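What you see is the complex with one protein chain gone and the rest in place.
The chains carry the letters A and B, assigned in the order they are written, with residues numbered from 1 in each.
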Amino acid sequence: MASSENNGIEVRGLVKQFKKGPKAVDGIDLDVAPGEIYGFLGPNGAGKSTTVNMLVTLLPITAGRATVAGWDVATQGSHVRTAIGAALQAVALDKFLTGREHLKLIASLQGITGDRASRRAEVLLERVGLEDAADRKVGGYSGGMQRRLDLALALVHEPRVLFLDEPTTGLDPQSRTALWEEVRRLATDEGVTVFLTTQYLEEADVLADRVGIINAGTIVAEGTPAELKAEIGAPTVELVPASDADRARLPGLLAQFGTEAAPEVPGSVAVRLHRGDDRASLVSIVRAVDDAGVAVREVRQHEPTLDDVFLLKTGLTLEGAASDADVAASEPGPRSPEPAPADPTAEPVA
Amino acid sequence: MNETFLASRAIAWRHLYKWISVPANFMPTFIFPLIFFTGFAGALGKLGDVRGFDYPASYASWMFVFSLLQTCLFGGLATGFTIAGDFQTGFMRRLMLAVGHRNAILFGYMLSTFVRAALMSAIVTGVAFIAGLQMLGGPLQIGGMYVLALSLSLVGTMWAAGVMFRARDPQLGPAMQIPMFLAVFMAPVFVPLDVLQGWLHGAASINPVSYIMTANRQLLAGQAADVLPAVLAVAGLFVVLLAWALTGVRSAERAGG
Partner (left out) sequence: MTTSTTSTAAPPTTGIINPHATGTSLANQVGLLARRSVRSSLSSPAGYMPGIVMPLILLTINSSGLSAATRIPGFPADRYLDFAIVITFMQSALFATSSAGLGLVRDIESGFLDRLALTPMRAGALVVAQISGAIAIALGASLVYISIMFITQVDFHTGPLGVLALLGLSMWTAFSFATIGAWIALRSGESEALQGIFPLLFATLFLSTTNMPRDLIQADWFRAITRVNPVSYMVDAMRSLIITGWDGRVLLEGAGVLLAVSLIGVAGCARSLRRRMAKA
């Protein structure tokens, strides 16, 4: 029997296997507390969207058990659907209907009709900034407008649990920030539980109370962003050499302080400092470089990021990865060809 | 009000709204039945003089019954294409996420197709009157004729929905159209069953659509009608195709919409 007070998500041993394919989701366990924002990270094909599709009752589960808002997704699908809202990866709208007509249609499908549906549509159109475009057919909407309408549609019936599958993919920075604020408001002011998949680590870092990292269908790490970063512990120091000759000498010189890491600046050398080693510090490195007569133009220290966590746990980097559809096959996604956004924790120190 | 009914009504509203507001959707459903009717009724009138063809009303009346059934059944096919289109654009996922009971989606499409068939039947009737339609039956008989015909719009929708909830691809339209096409044409379309010869006579004798067509022609002409076989044919088709359509919805659920 479900409890109407329970807005959480509970997943035990969840498995999804497609015909003649590997297990897209391979026995995951999850607990999302009511009112919590849970960030679900993973590369393309890791199983993020498959997990979401099972939790929102779009895909039947192969094995395991999952409850959303207290209802079993396998046997109480209609109750689950009444309790949840979902904005999925592909924005599916009817190009011949207007924004307002979409909202009224979805409201009617949820049993909200008449004036109540009209009022709800009005409120949501204002909240997502589409009042002016409300009576235009969505075939003429920009990608960002369609995403905003998609979010509004997910909120029509005031859901207790909200699933957002890569909701900011394709949004401009301004719209992305606005969406983050709205998601945060829903969680804090209205107590909505949010299950958010994303490929943007910054998004998970800024927004999520807790983060789960999925790779090849299994959860490889889980915790608050701070806890996960603390697992990495030591920062990374990156030196930009003055010349090629200096660059050649740096790896040997730095080996005593830590293990080589991927640099951010092309041509520079980076080292992740050994944890618990007092000698492994920024000051020691600067001194050693100075003593060796190696010229550097710049020294940067990076605090651990979720990308570092991701790299450690999966051997892959995630930030900026292309936002292709999450496919069933569990293959590691390619490294992003795009440059990573500036690390907010980077401190230029020299 | 019951939530499933509300959801069905909303889906029916969207379907009808799109039909009326988008000419590309409206025109084919509007024009094809009229083309078939005027083409056949206009060209084949002399068939009424053939020995064994003793229908009391005009040949236009004879062909009107065929066109009415065709309008209703083929209206279901158009709905099948709408369903396939909704799968292709992903809109079906939205519907499947938004409704509590997913059978409501099927019922919504059935409701809208029924309403659309009623409107189309009115138009076909109007054109048929211009072309020489004679209604010799009483109000009850004529009413019965329309009820039997309109029930086929539900039958057609359930058939098409069952195919498209499984196929989820408009490219597979012929798999939905050809059996329906055969069901409509392997019947006493142009002349009475007794005048048909060869294999078509055999096929038409076991085709349930033949019973409905024959009964409707008798009702239109005010003759003693073989209504019971027609009602049994509709009921049989209804039961079988409802199961076909509902299992189709389950198939789409398993595939993830």
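Please note the rule applied: a residue touches a chain if its C-beta (ideal position, glycine included) is under 8 Å from a C-beta of that chain, and two chains touch if they have at least 3 such contacts.
Note that the structure is predicted; figures quoted are calculated from it, not measured.
Enquirer: What are the shown chains that the omitted chain is in contact with?
Expert: When the entire complex is considered, the left-out chain reaches B.
Enquirer: Looking at the full complex, which residue from B:A122, B:V147, B:L182 or B:A243 touches the chain that isn't shown here?
Expert: B:L182
Enquirer: Which listed residue (B:A24, B:L140 or B:I206) would be found touching the missing chain in the intact complex?
Expert: Checking each option in B:A24, B:L140 or B:I206, the one touching the absent chain turns out to be B:A24.
Enquirer: Thinking of the whole complex, not just what is shown, which of B:L16, B:L47 or B:I142 touches the missing chain?
Expert: Within the whole complex, the residue contacting the unshown chain is B:L47.
Enquirer: Even though one chain is hidden, which residues of subunit B still touch it in the full complex?
Expert: So the residues of subunit B touching the missing chain come out as 23-24, 27-28, 31-32, 35-36, 38-53, 59, 131-132, 171-174, 177-178, 181-182, 185-186, 189-191, 195-200.
We take it that only the chains that are shown with their structure count from here on.
Enquirer: Just curious, how far off is subunit B from subunit A if you go by their C-alpha centres, in Å?
Expert: Taking the mean C-alpha position of each chain, the two centres sit 49 Å apart.
Enquirer: Provide the residue numbers of subunit B that touch subunit A in the complex, in ascending order.
Expert: Checking each residue of subunit B against subunit A gives 3, 6-7, 9-11, 13-14, 17-18, 21-22, 89-91, 93-101, 104, 253-254, 256-257.
Enquirer: Give every residue of subunit A touching subunit B within the complex, in rising order.
Expert: 53, 56-60, 78-79, 81-82, 86, 88, 90, 92-94, 96-97, 101, 105-106, 108-111, 113, 153
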